[in-house]
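Data first, discussion second: the structure below is written as structure tokens.
One protein chain is absent from this view; the other protein chains keep their places.
Our next item is chain A:
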Amino acid sequence: MKKFDKDRLILGFAGPVLALVVAVVLTTVVLLVSGSDPFEPYRIMFESASYVDVQVLIVNQAGTYYLAALAVAVGFRMNLFNIGVDGQYRLAAMMAALVGASVDLPGPLQIALIVIVAMLVGAFWSGIAGILKTTRGVSEVVSTIMLNSIATSLVAWLILPKNFGVQPAGSNNLTTGEIPESGWFPGLSMGAEAGEIYGFTFVAAACGLIYWFVLGRTRFGFDLRATGASETAAQASGVDAKKMILTSMLISGAVAGLAGMPTLLGDTHTYSLDFPTGIGFTGITIALLGRNNPLGIAFSALLIAFLDKASASLDQYGYEKEIATIMQGLIVISVVVSYELVRRYGIRRQQQKVGAELAAGGALTTEARPQNDQTEKEGAAL
């Protein structure tokens, strides 16, 4: 019993470790080929990450990534590939910023309103893909990619000054106007130099806990996981597949909506043209690397955030900071390959193990069936 658990743990780690090692090796090869020093960039990045202000940046970035990755992971757990997290996130952040800037409620209420609007908008946007899939059988991959494009255009149009946008004096940027201070989420100060950790980062961590609890401990979570593991078996077990698809799409979108909140409530307090994009896609990488496991996703989010933020200093030393981007890309490929390898190895290994244990008489059953004893006699009779 214990042995199997330990095995699973080791195998669980084997995938990501293998992927990271392969990605590092490949990145080193890329560095060598491009004629750079293959080790110096790593040293620079680690050194840069030893400063508290960079660490704060990493943690803040990781919070955003974590939420985006959770949104993707909810879909993954039931075999839905929500590529549209990015569009859901941007549209949600923008609408939430708009509502936040036009209303002025007392503190917590203002924040709650903004957060709820973000979740609703995110869920609405992913829900379109969900409804298309359940009613017309449209692949969620295709529809969410398209919805990403539509979201881009929609955001660009809504933010025009003639619609809802505001152009700050002396700037080319467009914003949605500033959210009143009651809607700013208080952060955790790490000292004057270092800046502060967004308060919403802790909400993100709480979301991870909720994710773990709902998936692992509730009926709904069981149905969702069962559908992901085998849609046919889940249906036969009584899961309404269509309802499940729609529900998980809505949840995924709502969480995607949350992904914009750390930045919006903790830093910018407005949605502008330079609001970060591509978070949803990074979320896919992170969810993959973290094996859809809340803790795994947390580590992956930190890792990717580290690559992002620590690579900024590479420029000063004459290295391209795109090294980090290359590495992220390589991680994605290695992750997919190595997980499949490890998975197959694990299944085979366990089958052999079970066979071996049974042969050794390790079955749980204690009572031997009476006819067993006669084996030898009968065998000799013929």
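Everything that follows uses one rule, which is that contacts are C-beta pairs under 8 Å (C-beta built on N, C-alpha and C of every residue); 3 or more make two chains touch, one makes a residue touch a chain; residues count from 1.
Keep this in mind: contacts and distances are computed from a predicted model.
S.K.: Which of "Peptidase", "ATP synthase epsilon chain", "Sugar ABC transporter ATPase" or "Acyl-CoA dehydrogenase family protein" is the UniProt protein name of the chain not shown?
M.R.: The missing chain's protein name, per its UniProt entry, is "Sugar ABC transporter ATPase".
S.K.: Among A:53, A:274, A:315 or A:357, single out the residue that touches the unshown chain.
M.R.: A:357
S.K.: Of A:51, A:202, A:220 or A:281, which residue touches the hidden chain?
M.R.: Of these options, the touching residue for the absent chain is A:220.
S.K.: Identify the residues of chain A touching the omitted chain, counting contacts across the whole complex.
M.R.: Per the touch rule, chain A residues meeting the hidden chain are 1, 4-5, 216-223, 225-226, 229-230, 232-240, 347, 350-355, 357-359, 362-366, 369, 371-375, 378-382.
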